[in-house]
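Once you've had a glance at the structure underneath, I'll fire off some questions.
Every protein chain of the complex appears in place save one, which is left out.
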Amino acid sequence: MIDTNKTTAAIVARCQELFDDLEFGSAREWKEAGPNRRVVAYMPIYVPRELIHAAGMLPLGILGGGENLEVIHGDAYYQSYICRIPRSTLELGVTGRLDFVDGFLFPSICDVIRNLSGIWKLLFPKVYVRYFDVPQNFDDEIGGRYYVQELTELREGLERLGGVRVTDEALRASTALYNENRRLIRELYAVRAEAPWLAPTSEVYLLLRAGMVLPVEEHSQLLRDYLAAVRAAPRPRRDNCRVVLNGVFCEQPPLNLIKAIEMSGCYVVDDDFTLVNRWLLDDVPLAGDPLRNLASAFLHRSAETSAKYQPDEAKKGKFLVDSVRSNGAEGVIFAAPSFCDPALLDRPMLESALDRVDVPHIGFKYAENSAQMQPVREQAGTFADSIKLWSAP
Amino acid sequence: MTVKIPTPSAPPSPHEAVKEASMLKQKEMIARNYELLTGTAENGRKVVSTFVPGNLNELVMCFDMLNNLPEINAIQNGMKKLSGGYIEEAEKRGHSEDVCTYVKADLGMMAKGNLAPNGKPLPRPDLLLLSYTGCFTFMKWFELLREQYKCPTVMLHVPYQGDGHATQNMRDYIVKQLKDEVIPALERASGVKFDIDRLREYLRESARAEDDLVRVLESAKRKPSPIDAYFGGVFYIGPIFTAFRGTPDATEYYRLLRAEVDERVRRGLGPVTPEGDMKSQRYRLVVEGPPNWTSFREFWKMFYDEGAVVVASSYTKVGGLYDRGFRHDPDHPLESLADYCLGVYTNHNLPQRVALLEQYMREYEADGLLINSIKSCNSFSAGQLMIMREIEKRTGKPGAFIETDLVDPRYFSAANVKNRLESYFQMIDQKRQTATAA
Partner (left out) sequence: MNCYIGIDLGSTTTKSVVMDDGGQVLGRGITNSRSNYDTAAAVSKQEALIDARFTLLRRGLEGAPSLKGKVDAFLGDLERHFRHVQFLEQLDDLEQTARRNGRGLRFAGQEQALGEALGEVFRRLREESEALFAPGARRRSDFFRDIAGSRFMALAEPLCKEAGLSFDLMLNVYDKSIIEVENRPPSGAMQGKFLRALELALGAGGGAGDAVAHPVRAALEIPLEEAYVVGTGYGRVRLPFPKEHIRSEILCHGLGAHIMYDGTRTVLDIGGQDTKAIQVDKEGIVENFQMNDRCAAGTGRYLGYVADEMKMGLHELGPLAMKATKTLRINSTCTVFAGAELRDRLALGDKREDILAGLHRAIILRAMSIISRSGGIRDQFTFTGGVAKNEAAVRELRKLVKENYGDVTININPDSIYTGALGGAAFARRAVQA
């Protein structure tokens, strides 16, 4: 007997609904469901959500306004040569769509998001706003010591915001929940890499996005249901090539762009969507000091991305090359938001790393509200065809 | 048939009409530094490449190393109209048209022989000292340079003043990086052992020059202002923001400059412009944002032709807010370097920047805030429209917004900029007339 609420279609429909909801109804409901509940928003790429959860609060991932938000007031704060995510995020703010948000964390990703933290402070003085700086030095005694103190300050800030104590015990429990969530996502990625026709990226993406707005417990259940449903319902395999998608870690491409890539003959077997879900590469140990454990995981076992310094020149691009190899990809599609400094400055170095090991790649730019998909279809389609030609016996 | 080849113009100076002693001194210092840099094969000096904001010049000098600053090279190339070609070269090599043109001008210059303004090739650095202060792009820039040079690189990560102040944790983090990573890297690259007393001596020298610089910058509070704190200001900050801070040369430069400015004050003169002394001062402006370098002269002329003098600017604070009291401190050498790095303008958060500009508006009795928004520089530019709004709201003085670029000539539209400036000046006039009529 198949539970109709737990088919892939039903799960994906639920995720799509959450994705489309620019009023953040589910987060509002969560907040209203209990007294003194607090919601703490965050932007890409990484914040330690364990801390927010341990304070009894809901972490809410804000990834811009997507393709359907008309931006009027947000545009008033930005010149035309700046990417779109800060404008649409501000539009969400000034139009009251985020009026239930009590705190907002702006991670260290680029100067635009960094400065957005200051704009938020000026525009929304009642919100607990913190620029969340992470170390670019990966020595335990240097960057590690600094980071533990930054985490401590964040913990204290949240405690003040909620009028609560964030105990080590609570933090360990939250870490365990997020460990589990990350495990499930790793499993989802492994399923997709092995049989991408079973879990299309347009669906995987929506599942990841659901994790931005749902409580972690609920999201983990959704992941379990989806994995079970996928295994229960076989889907036809197509003659697609296998690619890694890179550069989509901040401003999001429109869902249609993801679909266009898939429809033009590419299976995405790895990507850098919503890195916060997979930033820490394996379980954070529960024994010992929870902040030290988080710091150590960050320093030594976290994903590589343009916003993070690579101290060792020889390792530049290795993370991407390893992903290509371990996921059996045949090429890389670089997709970067227009005016995205981290992605666009990084790209030539990543391209060189791929060239050295003969991995083909293409690249293009998008905005979260790009509507013309024909160039994407053409480029991705041509790329897929050429990969098939090269790999033909 | 003969083809006339235009001779490249010398770096423009604001004092071409009247060459003052300080200007000659600075020219000579810069020329000598480039001679040293391009003569390392003969003089055997080691070279460190590093950035302007929060640079560690005194520390670098402790290791007898020369300081090569890629932004300064890009500015030189911008003023000599070479940057356009370099940027196109970098774009041909796969760099996006969207990203910072300082980076592209630097990479393009490397691709085309890496020639210094004296026409000789710049040396490969012995160390890339990535002082990651106030600008995310620096990090990528040095990763890109490292890929080219394959030379040792050391990172100094300076946290951002996200909450509007530096914390002890930030200071400790920087000092620890200096002790455990930066100084050892400099020792390895130079073969010279670190001597903290030598550092103290240089810092003491820095502080002397810093006093005089502040005196010069604050002279703009007078009416008429004896200086232009933006177009002239960028020359005044030259030595102290770059490879000369901590040298007796810099101290001497600022002593000369201060004497000259004092003399202008005594004689009631306005700033020196490329066309001589500025006569009337009809508008006093605070300017936010870096200048455009490719059309620097033309840009400046749009101001002094209209009688607009800049009395304070944020760009002249990218190498430190000396006017707000910071001094290098020989008694706490490494801590003082940490505070220096933390305190540069671009490492301040937006509310701090607004507060500073607001203070400038009041202290310097400005008629308005002009923002020159630079396409390349998100660190400066993202949020400037918010800054303008806040300043207008807090001071009741009008703001104006123009858009150019640092060194990309494609992003300087003279007609556009002039149109907006004219409209702005006329608006100030009109407001004044109604204010006096009322």
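In this document, chain identifiers A and B correspond to the written order of the chains, with residue numbering beginning at 1 in each.
Simple rule for what comes next: contacts are C-beta pairs under 8 Å (C-beta built on N, C-alpha and C of every residue); 3 or more make two chains touch, one makes a residue touch a chain.
This structure is a prediction, so every number in the text was calculated from the model and none was measured.
Of the options B:Asn118, B:Gln148 or B:Asn416, the residue whose C-beta touches the omitted chain is B:Asn416. Among A:Glu50, A:Glu67 or A:Asp225, the one in contact with the hidden chain is A:Glu67.
In the complete complex, the hidden chain is touched by one of A:Thr7, A:Asn369 or A:Ser386, namely A:Asn369.
By the touch criterion stated above, the residues of chain A touching the omitted chain are 67-68, 70-77, 79-81, 367, 369-375. Panel shows chain B; residues 385, 392, 398-399, 401, 403, 411, 413, 415-416, 418-420, 422-423, 426-427, 430-431, 434 of it touch the chain omitted from the view.
One rule holds for everything that comes next: only the chains that are shown with their structure count from here on.
Chain A and chain B have Cα centroids lying 36 Å from one another. If you check the complex, the residues on chain B that touch chain A are 93-96, 98-100, 103, 132, 135-137, 139-141, 143-144, 146-147, 150, 153, 155, 157, 159-160, 162-163, 167, 169-170, 172-173, 176-177, 180-181, 349-351, 353-354, 373, 375, 378-379, 381-386, 390, 403. Every residue of chain A that touches chain B in the complex is listed here, in rising order: 76-79, 81-82, 86, 106, 108-112, 114-119, 121-123, 130-133, 135-137, 139, 141-143, 145-146, 149-150, 153, 306-307, 309-311, 313, 316, 336, 338-342, 344-349, 351-352, 365.
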